[in-house]
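A single protein chain has been omitted from the complex, and every remaining protein chain is retained in its original position.
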Amino acid sequence: MAKITMLGTGLIGTFYTRTLHGLRGRDKVVNVYSRSPERAKEFAREHHITRWSADLKEAILDTDSDVVVVGLPNNIHREAVLLAAQAGKAVLCTKPLGRTAAEALEMLRAVEWAGVFAGYLEDLVYTPKTLKALESVRNGALGRILWARSRETHPGPHSPWFWDAEQSGGGAIVDMGCHCIEIGRNFIGKDIRPVEAFCWGATQVHPIEAEDHAIGLVKYANGAIGQFEVSWTFRGGLDLRDEVSGTEGTVWLDHFLRTGFEMFTAAGQGGYVAEKAEGQKGWLFPVGDEVHELGYVHMFADMLDARDAKRAPMETFYDGYVVNAVIDACYRSMNSGRWEPIALEVWRGKEEGGAEKADKGNEAAGPAEKGDTLLFLKKEKMPDGRTKVIFKDKATGRIVQKIE
Amino acid sequence: MAKITMLGTGLIGTFYTRTLHGLRGRDKVVNVYSRSPERAKEFAREHHITRWSADLKEAILDTDSDVVVVGLPNNIHREAVLLAAQAGKAVLCTKPLGRTAAEALEMLRAVEWAGVFAGYLEDLVYTPKTLKALESVRNGALGRILWARSRETHPGPHSPWFWDAEQSGGGAIVDMGCHCIEIGRNFIGKDIRPVEAFCWGATQVHPIEAEDHAIGLVKYANGAIGQFEVSWTFRGGLDLRDEVSGTEGTVWLDHFLRTGFEMFTAAGQGGYVAEKAEGQKGWLFPVGDEVHELGYVHMFADMLDARDAKRAPMETFYDGYVVNAVIDACYRSMNSGRWEPIALEVWRGKEEGGAEKADKGNEAAGPAEKGDTLLFLKKEKMPDGRTKVIFKDKATGRIVQKIE
Amino acid sequence: MAKITMLGTGLIGTFYTRTLHGLRGRDKVVNVYSRSPERAKEFAREHHITRWSADLKEAILDTDSDVVVVGLPNNIHREAVLLAAQAGKAVLCTKPLGRTAAEALEMLRAVEWAGVFAGYLEDLVYTPKTLKALESVRNGALGRILWARSRETHPGPHSPWFWDAEQSGGGAIVDMGCHCIEIGRNFIGKDIRPVEAFCWGATQVHPIEAEDHAIGLVKYANGAIGQFEVSWTFRGGLDLRDEVSGTEGTVWLDHFLRTGFEMFTAAGQGGYVAEKAEGQKGWLFPVGDEVHELGYVHMFADMLDARDAKRAPMETFYDGYVVNAVIDACYRSMNSGRWEPIALEVWRGKEEGGAEKADKGNEAAGPAEKGDTLLFLKKEKMPDGRTKVIFKDKATGRIVQKIE
Partner (left out) sequence: MAKITMLGTGLIGTFYTRTLHGLRGRDKVVNVYSRSPERAKEFAREHHITRWSADLKEAILDTDSDVVVVGLPNNIHREAVLLAAQAGKAVLCTKPLGRTAAEALEMLRAVEWAGVFAGYLEDLVYTPKTLKALESVRNGALGRILWARSRETHPGPHSPWFWDAEQSGGGAIVDMGCHCIEIGRNFIGKDIRPVEAFCWGATQVHPIEAEDHAIGLVKYANGAIGQFEVSWTFRGGLDLRDEVSGTEGTVWLDHFLRTGFEMFTAAGQGGYVAEKAEGQKGWLFPVGDEVHELGYVHMFADMLDARDAKRAPMETFYDGYVVNAVIDACYRSMNSGRWEPIALEVWRGKEEGGAEKADKGNEAAGPAEKGDTLLFLKKEKMPDGRTKVIFKDKATGRIVQKIE
């Protein structure tokens, strides 16, 4: 059983607390902090939490709690993490870890120096679909991963501070790109070094300073490419999808808008449909159990199990740091209009990324080379039932087809 | 915390135990029974269960356990439940409750007479999607429910005893119809009396005595209709879908084959894909977290919470009894070829089902009646942008249309 | 090139004419009939048709047209077809052929006696998806067909006469059941005799005499089962789906509501979305090219090509007659509450339906029998990666499983 101090009482704090108190759960939030005493008190009452506080340090130092969960605005992550590390407490921090890689690195060093358990609360890597898809990838079902697209778009965030670049550290990229980048890393391989990033971003709709729409590309040392699409301008709800391509297969995940639950109502629902749903009539697409589908349940289980077992969780502060470094490169690229190197002062993966070159034909997918002279390109069933195979002649470079 | 004796070590016992030990769960299986000592011992080892037994009575009487979970073949439910009731233990029994309504009624009376907590383990009513859809129905999003279709089909069960009509009490209807019937009751209203059933069943493919395919209809006192489709002849995996129609709306649920997880693999998975999946290559449709998506997590949470709170769970032995009564009528109908009355010696719902008649026009869906003379039938947007409204003249009975 | 007289100017006449004049089409509607001269004239103007008439006989006798298309209310089909046959004209009649099998048989005999080309305009059998699925079935992709479900439901028809049982011959069954029954026949095999029908029907919502919701089952001589679901009470648009199961496979067709076209609009469309669409905001599901997706294009191509080639079209008046005979049995069953024989005075298919019995195990799907003693039931991949095979012992009837 873990005894937890929850820092933050917004939507994130609510989702986290609800998850931790979960179905027949053994863990317990024992203290909650909010800047506003009223909000802290009210939250404690709602969630049957014994103690509350409006003093950050006091909440963290609560001697009857072992774990601090940081669910605060981005500009307070650093302070909270540093206090928790100093206090020798296990600390779990919501995404993004820092507003910049520099902040993230400071936090990483603080917990490592203090020797406390630390976890990076990147929930979307823990959705049950993502966990199972990652297992398939590890089992080789997709072959070598070539491309991973992750998309998170919706009509805009739910809390005011997200919209304020000073507090949040940026716009849609900091808010959601962090999810997408880490999903891409997980599929492509966390030990493969992300080397360069390109990013387009713009403020297309909302009267704010930060970008409300961005598209980014991340080049990996092994030639794989990550792609993210984030937006606060999307209409129709919360669009949360991943697509992954490899030499042997494909995975498509839809986490929110098309999950096998479709409802038409002319009368309306009389309430909440789903996070960031728009409208209450017509065709609606609710989600079964949101905290589960969004990965919170499996995330906290991994975090607390890891702490009990004294092993690293699946998502560490180091991962959070890498994500921040990629985001930093994206913002530089938005300004420079070109690929920007991803600066990783600390790199703990493979040195040269184990780049496998595409210079030997796609052998896995097709028949063996014909003798020594032809390289296989593609095999295809034709409308007339025959099979066509296309080769390249190694000597002449000419393309040849054979009908079988 | 609940201390549980698990009876049965097949796929059901495995799913149940895995769920109870769940993610950060506080409950614990402390004893496991199997007819085979080897199997019991092995299961105990796998799931870190302290005690095991090959003696049913001994396992039930274990003084260090408070809850008995029956995950045995159908023909042993009655014996196990009666022993648990005698022992004063809380008892949770898998579906179907009995092989017949008579058996179920005996079990219902035993637990009620003994005053023990009892729950009916009808997992598919507890899938997160079903729970949320039921809430929408209660909120009026679908208006008055007219029709509920529930479908469960796959290539055939995983345990030998299902195929043996003596042990199981029948074929696909007993195995899966019980799910579908109870899903229909939940959507239409558990207090509405099911009055008549019609059923077609046949042995189309497998060399067995029992039906491997059946389609049934259940008439309710308020005019609503339940429909079930069950089969052991379906190819393509486990097809688990519900569709519900009401005067104001529609719900479509897909629990297994199309849930937003799609994978193509030319290489194969190297293992298990999903329950009753067929094939390991090409397009596959895995499920995120099976025990969650199939309702086990929310079912056991409700059961054990209800026991702690001394309230009835959502699914009771009485529900199991009603389901058995409907199944009995279905088997009679398969033989007689006609509607058969559903015999309910004990009925605890509304007396005349609160039948609402369809004699006043579909007011909710359309404009108010035109004066006193016209009944509204339908309103429709035409390709040219105008709106057509169709009425019936009360006096003459003639149908009239107006273009607006 | 065919010169056509169009009888009827409602939605059907409009869809038919639009299709016949299609994209770069060579055929031409040269005369149009409506009871109302204004409507006839207006329709002629809209569709660039030279001649129009408000006199049925005159329109049919037009010497410059070779083909008569009947797009009239059901109660006028017989008169129109008989006039066309008398006039020696090719005649294409919309669905259902008659209001009863007796009417249909009279029409069938009239065209056969007159020796004129006749086609039954059952468009939903001609949707491009259905045509391709039928080809797959003929190629054996699904093995022996066991079950075919066809569903057509929407909020109610667009023309007033559909709602009037005298003119239409019934309610939702006559209106849409005719489609579903013929789709079932096509998948199961037109030469297989439909022997018995069972039907539930009710007036659940609308203040009319006829049924606005019905579910029917059709038993075929070879043991296959057809299922139809028709309703004028469905909310959410036009639900048009077919599902077919065979010993080797499954087909799912969605013709209208989920075809790969999804749109969210907060602003609205400013017009027509799709046939029977409900609402203009929120998530909408338009269809690409309606007359194509609903089968009109391929239907008229087959009809007119068949006439040119002096062969029978895919759908003949005989098919229309069989459908009417099944509908008649359904209405009898609605009253009797039991299976009713399908009376076919004229039967042109296989005599005993080529019933293949399910008495030899599902050999195609599994491994060969083990020696002479075991019958194969099922093979399944287990979560631990091993394979389980279930057999029945021929001698003892006992069920046995082997783990491989």
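For reference, chains read A, B and C in written order, and residue numbers begin at 1 within each chain.
In this section, contacts are C-beta pairs under 8 Å (C-beta built on N, C-alpha and C of every residue); 3 or more make two chains touch, one makes a residue touch a chain.
Treat the numbers as computed from the prediction; the structure is a model and nothing was measured.
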*Thinking of the whole complex, not just what is shown, which of C:F15, C:F198, C:F234 or C:F264 touches the missing chain?*
C:F264
*So which of A:A221, A:A277, A:A306 or A:C330 would be touching the chain we can't see?*
A:A277
*Hidden partner chain, touching residue among A:G246, A:G260 or A:P313*: A:G246
*Quickly run down the residues of chain C that touch the omitted chain.*
1, 22-27, 127-129, 131-133, 136, 139-143, 248-255, 258-271, 286-289, 292-293, 297-298, 300-301, 304-305, 364-365
*Positions on chain A where the hidden chain makes contact*: 14, 146-147, 149, 153, 155-161, 163-164, 198, 200, 202-208, 212-213, 215, 217, 219, 223, 225, 227, 229, 231-236, 245-250, 271-273, 276-277, 280, 336-339, 358-362, 365, 375, 377-378, 380-385, 388, 390, 392, 398-401
*At which residues does chain B meet the chain that is not included here?*
235-237, 264-266, 278-279, 281-285
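Just so it is clear, only the chains that are shown with their structure count from here on.
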_Furthest chain, CA centroid comparison against chain C_ = A
_Centroid distance [mean C-alpha coordinates] between chain C and chain B, Å_ = 32
*Between chain A and chain B, what's the gap in Å when you average each chain's C-alpha atoms?*
36
*Send over the residues of chain B in touch with two or more other chains.*
248-250, 271, 365
